[in-house]
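Removed from the display is one protein chain of the complex; every other protein chain stays in position.
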Amino acid sequence: MRWNPLPLPSQDARTDFLAGMTTLAGNGSPVAGHGCSAHIYAINHPMENRFFSNADGEMLFVPEKGKIELRTEMGVLVIGPCEIAVIPRGLKFQLNPLEGTARGYVCENYGSPFQLPELGPIGANGLANPRDFSSPHAQFVTGPEADLQHELVHKFQGMFWSAELAHSPMDVVAWHGNYAPYQYDLRRFNTIGTVSFDHPDPSIFTVLTSVSETPGTANVDFVIFPPRWMVAENTFRPPYFHRNFMSEFMGLITGSYDAKEGGFVPGGSSLHNRMSAHGPDAITFEKASAATLSPQKIDHTLAFMFESRFAFETTRESQEPHLLQQDYWKCWQGFKKQFQT
Amino acid sequence: MRWNPLPLPSQDARTDFLAGMTTLAGNGSPVAGHGCSAHIYAINHPMENRFFSNADGEMLFVPEKGKIELRTEMGVLVIGPCEIAVIPRGLKFQLNPLEGTARGYVCENYGSPFQLPELGPIGANGLANPRDFSSPHAQFVTGPEADLQHELVHKFQGMFWSAELAHSPMDVVAWHGNYAPYQYDLRRFNTIGTVSFDHPDPSIFTVLTSVSETPGTANVDFVIFPPRWMVAENTFRPPYFHRNFMSEFMGLITGSYDAKEGGFVPGGSSLHNRMSAHGPDAITFEKASAATLSPQKIDHTLAFMFESRFAFETTRESQEPHLLQQDYWKCWQGFKKQFQT
Amino acid sequence: MRWNPLPLPSQDARTDFLAGMTTLAGNGSPVAGHGCSAHIYAINHPMENRFFSNADGEMLFVPEKGKIELRTEMGVLVIGPCEIAVIPRGLKFQLNPLEGTARGYVCENYGSPFQLPELGPIGANGLANPRDFSSPHAQFVTGPEADLQHELVHKFQGMFWSAELAHSPMDVVAWHGNYAPYQYDLRRFNTIGTVSFDHPDPSIFTVLTSVSETPGTANVDFVIFPPRWMVAENTFRPPYFHRNFMSEFMGLITGSYDAKEGGFVPGGSSLHNRMSAHGPDAITFEKASAATLSPQKIDHTLAFMFESRFAFETTRESQEPHLLQQDYWKCWQGFKKQFQT
Amino acid sequence: MRWNPLPLPSQDARTDFLAGMTTLAGNGSPVAGHGCSAHIYAINHPMENRFFSNADGEMLFVPEKGKIELRTEMGVLVIGPCEIAVIPRGLKFQLNPLEGTARGYVCENYGSPFQLPELGPIGANGLANPRDFSSPHAQFVTGPEADLQHELVHKFQGMFWSAELAHSPMDVVAWHGNYAPYQYDLRRFNTIGTVSFDHPDPSIFTVLTSVSETPGTANVDFVIFPPRWMVAENTFRPPYFHRNFMSEFMGLITGSYDAKEGGFVPGGSSLHNRMSAHGPDAITFEKASAATLSPQKIDHTLAFMFESRFAFETTRESQEPHLLQQDYWKCWQGFKKQFQT
Amino acid sequence: MRWNPLPLPSQDARTDFLAGMTTLAGNGSPVAGHGCSAHIYAINHPMENRFFSNADGEMLFVPEKGKIELRTEMGVLVIGPCEIAVIPRGLKFQLNPLEGTARGYVCENYGSPFQLPELGPIGANGLANPRDFSSPHAQFVTGPEADLQHELVHKFQGMFWSAELAHSPMDVVAWHGNYAPYQYDLRRFNTIGTVSFDHPDPSIFTVLTSVSETPGTANVDFVIFPPRWMVAENTFRPPYFHRNFMSEFMGLITGSYDAKEGGFVPGGSSLHNRMSAHGPDAITFEKASAATLSPQKIDHTLAFMFESRFAFETTRESQEPHLLQQDYWKCWQGFKKQFQT
Partner (left out) sequence: MRWNPLPLPSQDARTDFLAGMTTLAGNGSPVAGHGCSAHIYAINHPMENRFFSNADGEMLFVPEKGKIELRTEMGVLVIGPCEIAVIPRGLKFQLNPLEGTARGYVCENYGSPFQLPELGPIGANGLANPRDFSSPHAQFVTGPEADLQHELVHKFQGMFWSAELAHSPMDVVAWHGNYAPYQYDLRRFNTIGTVSFDHPDPSIFTVLTSVSETPGTANVDFVIFPPRWMVAENTFRPPYFHRNFMSEFMGLITGSYDAKEGGFVPGGSSLHNRMSAHGPDAITFEKASAATLSPQKIDHTLAFMFESRFAFETTRESQEPHLLQQDYWKCWQGFKKQFQT
């Protein structure tokens, strides 16, 4: 399945984060504590006196358009496209657009918290380096703002609950420990890949992983397809054709993705579920098969994947005609037979 | 420390494998069952009616010059430069030159048997792929050769023992299981490296590892520096300056190594022990610092490393003036200060 | 949420264990094999010719009032308030009051069997010591009682099934192994706590744990708040304010709990689910903030907690007005601001 | 519960694999990725242009009557009674009878793939030996057959989906790796048992295991009761009476099972769920209690068990009167008391 | 290597345990905390006022002739042939003969304490069952005996130290915990073996194991060859020919061992070190190759093995001509060739 980007809200409709969120797909269960959901947001208004907290999971934000501010009990994060932020489970926060409108993706993770993957033979450094992550300084409000009436929307066991507060939740004066929101600039990712031949698994592009109890089958991985050099010799260089156990929800932050010539645009999404065969479209296949294999820089592009051990189920909203692309399957028509006895 | 290659034996001196072996360095202990030794051989004669078996460890052969034949109880392996073979502990075998003379390196591994490293985020394929390793078919001798008197040299607890046998040990008619000799062509190594910036740990070049009880500190790793593309941007591309816990015994199979302009030649060896600082020589440093960072293929070269958690101690033989290079340290003279306040 | 104690059954209503049990909350699933339920019982009659067995989980009994007898296939246990007993999954048993009426709590554990926690740096002894647990001697009935008609009520996949038996299930003549019922006196708990400053996690009071596949997030922990010395200096000594991942079902066996002045009485219960902020009430806060921090013995009290990685869902019965305290939330009203810029 | 065999389809009804399959029981969930289902098939027709693939789990085939052919993308397997085959998740295949009619059992495994059990103190060999498993050579169709219209039936998240293909899926020209179908001859099982006294756990007969995250409680084990010597002294030799955590679905491939004199026939099935007591019937008990304990060969029999950590729920189809044996429970009537005080 | 039994001390020589002990072989190191030693004792006198304690390792006693009493701080154990006892590291004790003379074997274990092996697929019971091990009740001396002068011999870092005590060390009034001496009757071993074909690894006879950090390579295993049924079909039934990583020190408690017709007698010992090929002698081979394979009870015999991951080094004492059998190797002469092309 493939989806168009969510339209930006019109100027008249004051759409804050909670109003401007659409759920495309999800799996697992916040009650059972595993799986994740893939949401998209398109907003043009701050949350003002409304705060949100989520007992069901932590939230990973992937802006595609427009800077956003994450005002949390523990301080303020500011991120834009090509950056990400993670808000831990249970923390009160606001997401506000800083540049008029904002659009992006959210992974709501019901399982174990995101962490950096073990690097294995990659060694002591590589992929996302710990030193490039940062958490905010404490920050709290005083004066009249602190005593305003606030609304707290709380997500618990898959339901939304609303409560009135007689004060701002931004009243945390100091904090310590490591259960904190954090942000990361995806442009600092140290991309590793083949420098000889073949096309490695996309697991080599893992930024963060929510591990499951079974090594090798993550609850959900956050994987990116960043700018990088392609130098593989004697190799079909685009992502190869495959069907596999893991299910892949993809989004595009900027540029174009190297397995699809068109149709998959910034702000759009695609889903290839467990054991659904997929790969480059026919045009990409023909081009790549004929290409000269000199070093080539894939640049000005950033796609990502929420990859999960559970198949994603799609929502009713995701089936609306202005979102869902009905003819996605046609991109794989027209392949020619390659072998005869 | 750095060593010249072992001179090839003169035609008059009929030198078989046991006669033509020199031990440069070792660590751990065959009695305690950890550590390894680094040997070099230079031979010009087959073992004829002599066989060898080693109760102290398995043996990894790295030919630098000349094809060799490994006749084992379980069949025959033939390898040449850029290939390796491993004979398990306790197996009777002969090493015979097939092209007049032969020279190469041996890692005698007292610890856990070599295995492929866990790939971590590299995923399902990469580095040395299991399908590229092969074991021999059973093969046994009959007729008069089978009944000849043979000598068996057995290494046990660091000592050599000799026994007379009234028949050939090549009398194994069939075998099954996975405790078998095997060979691998290093040119099939799927090299992975940075395709963005920075210079990864050499652990990313691990072919085989003898793990210890402590993850991350191998008993001994067999690591190669194969032909590959260098595309790192904003990066000092040669192996960086470092001192570290692991100790590094290196050899060169062919070509030249990218951290040293000269002195380290095919058949030669070097050793940088635990916490000894090392890195490129001053000439390499100047060149690499000034170079334009376009894609570059490092080609026609193959160096390797026996890297161990234990510091290597060198033998008396290794100190002989025709082997040991007295002025190796001088390659790091002449660096200029880079910072002033 | 907070609940009043279950009223004791009137003398006229002959209420045995199966009739006198009320389920307040539960999580997970007996079908999937994880989670637990929290029940309370208030009874005044023995089970006579009725036996119970539970294929869905083991049962932990926490009497609050009145001695009870647990007649099992493997022998008889007798426990009273401040003692506990555990009946393994699938064992046939009766629970009978020995002193007229009896009241208490039950944790039905669908996950892995309760075990003693690993002690970590606490060392070789501490918390509940293995030597203080005991299992019964075999005991079986003969004569006419053995041949009476009996009813067996069996719980399987969350349902109750009834069968007629032509004989007593108390016909086990001998047994061996470690799959056996056991009892423990909570007064023998070797309580560990701070002897310097700060207020440790309640995990330091764990008596028994049903581990999950994810270390640190137990399926359910049985935790107590026993008599102990408070000596922490420079510290707010009552249980601190927090919201957290684990969900906490509490009960009170005797005395009063140090975070709440009233409302939480022996036989009563409270529930603070995942990421619901809680802590001492406003009165306790004021008192503790002003107190002189000399050594103080918290005595004549015993509260406990069933703490689970899954949020508890409450039953319809638990919402009845004579049980549920509607104004529990008010105990946190009236806190004063502590910081101004 | 116990079931009669599925009747063979009449000659008129052309029944292929998808039409001729009946589900008796299942547990867990293909969505959550654990548990398994037990199916039986009775067929008399090949699948022709129909192919099947299963995204929900791998499939273990246990023929009871008639050879079958498993035509897969990766080549063709042929097995008959006393042999098994496993088709991995997501692979396209056909199951065709080779001898007119065919009947057998299927375990659809939603959890981790079947693997050989760790042998523990059994050592380096025993039970099912790796060398006795085999995978097919690649095989692909060309010519007109390759261009025929085909139907692909795909099982995904517990539902069946059908698609038209313009070509045969048998178009895989070569493959490598270890994600492949395989077969095994159960007559090569190296059966281990007591050679002194007592009756070991049936776990000692494990052929393949789908492990769960909790060691000791498999998602599902495939266990057989093969021909073997009984030599235990001072022992009641038939399977002992027990109730236990694991749930046991059994089938009979040939001969008769040593705990039941009749009623359990080849092609039939039985189910003893979690904590349901079971054991030999009264007749078997009397005979075995009186028998002389000389060495005895149990021969010409092969029963098996799908043993799971989850209780099996039965389907509506399984309750049909021609399948379900209503009086199974009566086989345990008539036991005499053994002890009096 | 093979040894004769130690001669029993003559009546005139009052030989207590410390005087009557001979060390045959050892490996590892008490300083490094791994490995073990194999000792034999032949005694005719109690230790009287002498006590022994061993900081270097625990001691496993295997009597071959005569009951012995182990008087320890924690109570008294009495064992005879076919029984064993283990005294933990650091416990003060006496070993006294109860029937005039006594002879036996001792394994001094420098590594991790002996424990029961994990049973793997053998399941919940089998091999040595926990319920058959017993520890003594506390026992202490009073009166004049308590105040006698005593000698304490203490072994520490491989050396013996002697101290005078003004009182008996048998002054422990009570004890708890599980760091205690224990005994076991080897006749209660539940022997498991093949009931189909092939000859399993001797690991299936493991009574106790001192694990190392590397699973599968025990520091030392205590293995027995107890009475059992041999029923393997199509199999060469005696212990097969092999050379392997583990080193095997054997002793014989009673009867004769099934791989050797003579020479290996009760009280005698043999050693087959790492990668030394061994197996039945030529006579046994011929007989077993010609035998009819009906069920056969191997009875009236009990051999054992201390099997270690380290090769054993032998002592000077072990080389004395009255102990060491010079012609042991000859038992393997005279085998005939079995294969010709």
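Per-chain numbering from 1; labels A, B, C, D and E assigned in written order.
Assume a contact is a pair of C-beta atoms (placed from the backbone, for glycine too) under 8 Å apart; a residue touches a chain by one contact, two chains touch by 3 or more.
This one's a predicted model, so the numbers in the text were calculated from it and none came from an experiment.
Peer 1: Taking the full complex into account, find the residue in C:12, C:118 or C:327 that is in contact with the omitted chain.
Peer 2: C:118
Peer 1: Across the whole complex, list the residues on subunit E that are touched by the chain not included here.
Peer 2: 31-33, 53, 55, 89-90, 112, 140, 142-143, 146, 156-157, 167, 171, 173, 213
Peer 1: Hey, which subunit C residues sit against the chain that's not shown?
Peer 2: Where subunit C meets the chain not shown: residues 117-127, 189-198, 200-204, 206, 226-231, 295.
Peer 1: What subunit B residues would touch the chain not displayed?
Peer 2: So the residues of subunit B touching the missing chain come out as 27-28, 32, 213-214, 243-245, 273-276, 309-311, 313, 337-341.
The rule is simple: only the chains that are shown with their structure count from here on.
Peer 1: Based on CA centres, what chain would you say lies at the far end from subunit C?
Peer 2: Relative to subunit C, the chain whose C-alpha centre sits farthest away is B.
Peer 1: Please state whether D-E or B-E has more C-beta contact pairs across its interface.
Peer 2: Higher C-beta contact count between the two pairs: D-E.
Peer 1: With residue numbers as the basis of comparison, which of the pairs D-E, A-C or A-B duplicates the interface of C-D in over half of its contact pairs?
Peer 2: Of the listed options, the interface copy of C-D is A-C.
Peer 1: Indicate the whole-number Å distance between the mean C-alpha point of subunit B and the mean C-alpha point of subunit E.
Peer 2: Roughly 42 Å, centre to centre.
Peer 1: If I count partner chains per residue in subunit B, which residues reach a count of at least 2?
Peer 2: Answer for subunit B, listing residues that touch two or more other chains: 124.
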